[in-house]
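Removed: one protein chain of the complex. Kept in place: all other protein chains.
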Amino acid sequence: MSFRDTGPLIALVVIVGIFAALSPGFRTLSNAQNIMDAAAVLAVVTCGVTFVLMMGSIDLSTPGIMGASAITVALLVANNRNDNELGLLGVALAILVAAGLGCLSGLALVLLKVPSFMTTLGVSAVGLGVATLLFAGVQPNISDGTLSGWAVDRFLGLSTLTWIAVACVLVGWMVQRYTRLGRYAFAIGGAEEVLALSGVNVKPYKVAVFTMAGAFYGLGGVMVTSQLGAGLVQAGRGYDFSAITAAVVGGTLLAGGRGGVLHSTVGVLLVTVLTNGLVLVGVSPYWQGGVQGLIVVAAVAAAVIPQRRRNQVTK
Amino acid sequence: TEEAAGDDTGDAGAATESCDPSEVTLVGQVRNESNPYEASWLDGGDAFAEQVGLSQERLTYDGDSTRQQEQISQLLAGDTDCLVMNVLPNGDSDTPPIVEGAEEAGAFLVTQWNKPADLAVTDYDSWLSHITYDGVDSGKQIGDALAEAIGGSGGIIALQGILDTGAAKDRFAGLEESLAGNPDVELLDDQTANFSRAEALDVTKTLLTKHGEDVKGIWAANDDMALGALEALEQAGRTDVAVVGIDAVPDALTAIEDGTMTATVSSDGPWQGGIGLAIGYCVATGELAVEDIAAEDRAWYAEQFLIEQENVGDFVAPETSESDFACDNLFSRSQGAIS
Amino acid sequence: MNMQIEPEQRATAPVTALEVRGLVKHYPGVKALDGVDLVVRQHEVVGLAGENGAGKSTLLKALVGLVRPDDGEIWVRGEKVRLRSVVDAADHGIGMVFQEQSLVPNLTVAENIVLGSEGLGVRRGVYRWDAMRRLAQEQLDKIGSRIDPLARTDTLTFADRQMVEIAKVLRIEERTSHPPVIILDEPTSVLESKEIDALFTQVRRLREFASVVFVSHRLDEVLDVCDRVAVLRGGQSVGELPTADAAPDQLHRMMIGSTGSDDHYHGAAVEPPAEPREPRLVVRGLCGRTFRDVDLDVHAGEIVGIVGVHGSGREDVCRALFGAEPTTAGEVTLDGEELDLSGTRAACAAGVGYVPAERKTEGMVGPMSVADNMTLTKQEARCSGPLVRPRKQAKLVDTWIQRLSIRTPHRGTPIQRLSGGNQQKVVLARWLVSGDVRLLLLDHPTRGLDIGARSEVYRLMRELASSGVATVLLADSLEEAIGMSDRIVVMNDGRATTEVDAPVGDKPTPLDLVKEMV
Partner (left out) sequence: MSTPVVTKPAPDAATVARPTVGQRLTAFMPVIALVVLLAALTVADPSFLTQSSLTAVVRTAAPLVVLAAGATLVVLCGGIDLSIAALCSLGTVLFAMWLPDLGGLTLLAVVAATGAIGALQGLAHVFLRIPSFIVTLGGMSIFGAVALVISDAGPIRVVDREATHWLTLYLAGVLPMAFVVALLVVAVVWTVQRFTPLDSWIRATGYSESAARLASAPVDRVKVAAFTVSGACAGLAAVMLVSRNFSGSPTMADNLLLPAVAAIVVGGTAITGGHGSLWRSLAGALVVTLLRVGLPIVGVPSAYEQILYGAIIVAAVALTLDRSKLLIIK
């Protein structure tokens, strides 16, 4: 394992150490649970974004896709707006809608040859539009027991949502390690042109990766709905940049071909611990964003120090 | 270079040559339709428009100040002779350019919620009125309700709104007033959750871990954050914490009915959406002259109510009646001029 | 499996494996192929020779479906085919090892070998690493390679990667029941002599069960390993030559269409550098990541070759002298003044020039024009004051295009459309346009160049040396190093171990050097 791989982990340990020393509240078991719970949605979303980043593409469609899936699921399970009561089928359908939107970004990328930066930005707007349409001015509140229970029920001290996130990370890791889709995503980031020379048609795989990412965002949207007890159009606000930040902080390269789900998960924990710790240590709310930005930059800088003097390209 | 000549500026005295009712254009502008309160505001506008046989142009700017300015300036570049705008400025600082633009173009403007304190409506002819709710008062009212709910003593935490908005500041100032009057209530922590339900959930969870059992109450600067805090409490398995908010969104009213939430303060979206257009419409059609609007009705606090469990039934379905928007009844909900 | 073909069977009338008739391919402004004919028989190694830009790569790409020809026919075993993609070609038993290495660096060797046709290695989209490793091992065994199939490809040496490519291309055997056609486009240009020997052993082994098309600019190699050489010139077939009794000169004449000069290395004698003078470049105790305590003197007008095997660190010494690689200790002076090694700008300002070996990624900026690439370093040569003068640039660039006979439709053509050799000439020209270079560091400057272009580069180097430029040369082959250098430094494991004088008339033999290198 190179320093590039362990660097973020070390940074995580250091930051946890610092906060633990500074704040007694941070050291408690309940706070650990709290951090895991808070990291759950981001972890799922970051799983999706990691595969896209691994290909060297970028994905900004998170807010739109999450918003669309949040509203969809809220309208399909038992809620105050209509008589639907599809339960887990509703969850599946919402994820399907999200995957469809993700597929749209992928299709626009490979068919229209528009960079993913733009297709995903466009799909985000489309997703928000669809969500607003479905929202129709009245907040759908969920009364579905299973879904609301996800945020509350605990198993071994962790909420169901956290276990879902753990499962997602595991699935993500397996996909990355053991499936053609995952390995090709990795290879596309390494040398896309070589795949073509080897007779691999990369287009379906690109579309599939965006679709899978969409499904992860969709699940993220469902999880937010479960947490908030209501379907919000803004369910995914801010998750675009925070997921990319988490992935990059964890050592997944924006240029592709490096890193992976486990790296990104470390990044997610790092970012979540920071948010949590800064509140507990009592940093002024005015400064929190700034301090967080500074630490993220510092963490990445520290991770690249070992290779800094090589004649290597940074974009 | 010379001054803009591009606009076919109706001069400021447009009110004198009144518009035919059918020629009036009604525009309502809010942040987005994905927020129940603001969606209901636009619906109120639609209801009024229907009442006078017109339709309302619904504009949303997604909480983006620049986009709001862009839309307004585009709007004012069109035909402005009989244009009536009922606008929710994104922040205090967004009001002056909107006002100046409307004044220059001669469009009738009513603003709500946000206005810099030193900007006087009476200095303008096209800016007919500014309506808001007294944030300090509402912040204090729910602060007091919270203090009462926790029995007059104990720790509370506060969730602030978007830090650079007047509403957030006023409401928090109201909380501070309330705290001064309830010396045994201690403010354990204040954090911003940006008026957002999701952020409030995370912040509240963190603060609950930090302060644990010391937290007896949560003061939130709006209902969305209060609802987020409620979710956090539910997830933490806490039922002993009182929560208050502001805005009277439907979910909060349900929560108050259920007893999970303590209090909120009403702001009547449908009425706000209608009244702004009504004032403009009455002036545009000549039924009301700007000069005849009393100075205290140019910038005023609208009536608001503290909603608790005992009176929540009266507010569950806010309704507007035609009489609310009659030209001689426009200012009936005034609680006095903004000081 | 075709391995079992009996020798007797081979001796009978050879079967045509592949035939090309009148192939034509136009690119904007260039006729890359202009009616090319080629026949490849089974169990035959056919060489393909031609100058840079003659159309060799284009022809080969057409054979694997990467280039759609405008006209002409391709016949495989008596059947006319249309090749639309690499897969198509593989289905017809044609596979290619590309001029630029084409492996995915962040995948394992095994994955690279099976990439695109995983077969049993993947079942329903799920990897079975064991099966995959076994598949890859089988391929590697075929060529007798001992590379670990689960190693990450970017950890391998260049030569090993080449082996992986061959192992990979051999997989097409499984797609057809016929002996495959394996195409190798300049496989030797990046290899050391020992590795080249190993490769040739492979090629001869391949002949047992396949046909091979082999391209190289080293004519002796071509004659050595091939049964027959086909020559291309300006996109046209100009003839064939059985290799049995051919000499490089003969082949070269066919390639350029006239009796060319054949002074590859040392042409006219050059006066030996005046000894008593202070050396222009003095390196003392230079240490870096991959080299230690390197001492080196280079006089003005002298060409010093550095030889060593892969990993000897010579490349990094060069880069360090150009400020592109960090150093930890040591002193370097140029004409008595300390040389600033902090960055490439400083080195360039001090009069140091560097031509990197990796032309595609480090030598040139592909989408930029020939002119812009040529003047990228010495902007002042095309500016007056801070302003660029397009006319001045055009004149300057056109002059150099003429002087170095760079084959390009226009100075405004993106450099990536040029053939490899012509690209290299543009990169070299970059350091010549202003004429103020004092020390030139050349890392494999003739890699991929045809014999004509190469002798031009040699002539150029000579000219530069006699005008007083000090040159450090990392040569493409030991012969080149010996022929071109006045003095040779042998590097071994990061240290400069031996120094051998190589004056005209008293050259060391390759064997002398090899002894020192290992």
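In this document, chain identifiers A, B and C correspond to the written order of the chains, with residue numbering beginning at 1 in each.
One rule holds in what follows: contacts are C-beta pairs under 8 Å (C-beta built on N, C-alpha and C of every residue); 3 or more make two chains touch, one makes a residue touch a chain.
Remember, it's a predicted structure, so these values are computed and weren't measured experimentally.
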Shown chains that the omitted chain touches within the full complex: A, B, C
From the list C:364, C:439 or C:517, which touches the chain that is not on show? C:364
For the chain not shown, which residue from A:23, A:46 or A:132 touches it across the whole complex? A:132
Please identify which residue in C:126, C:247, C:329 or C:388 touches the non-displayed chain. C:388
Residue numbers in chain A that touch the chain omitted from display: 55-58, 60, 64, 108-109, 112-119, 121-130, 132-133, 192-193, 241, 244-245, 248-249, 254, 256, 286-294, 296-297, 300-301, 304, 307-308, 311-315
In the full complex, chain C touches the hidden chain through residues 28-29, 256, 261, 322, 324, 343-345, 347-348, 354, 356, 361-368, 372, 375-377, 379, 382-383, 386-388, 401-413, 430, 432, 435, 452, 456, 459-460, 463-464, 466-469
Spell out, residue by residue, where the missing chain touches chain B. 1-8, 32-33, 57-60, 62-67, 69-71, 73-79, 91-94, 96-97, 100, 116, 118, 162-164, 166, 169
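Everything that follows uses one rule, which is that only the chains that are shown with their structure count from here on.
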Express in whole angstrom the distance between the two chain centres, defined as the mean CA positions of chain A and chain C. 44
Would you mind pulling out the distance in Å between where the CA atoms of chain A average out and where those of chain B do? 34
Rounded to a whole Å, what is the gap between the Cα centroids of chain B and chain C? 72
Which residues of chain A touch chain C in the complex? 177-181, 183, 186-187, 189-191, 193-200, 257-258, 309-311
Counting only contacts in the complex, chain B reaches chain A at residues 32-34, 36, 39-40, 42-43, 160, 163, 189-192, 196-198, 201-203, 205-212, 227-228, 231, 234-235, 237, 249-251, 254
Chain B partner contacts - residues on chain A that touch it in the complex: 23, 25, 28, 30-31, 34, 37-38, 67, 128, 131-132, 135, 137-139, 141, 151-152, 159, 224, 227-230, 232-235, 237, 275-276, 279-280, 282, 285-286
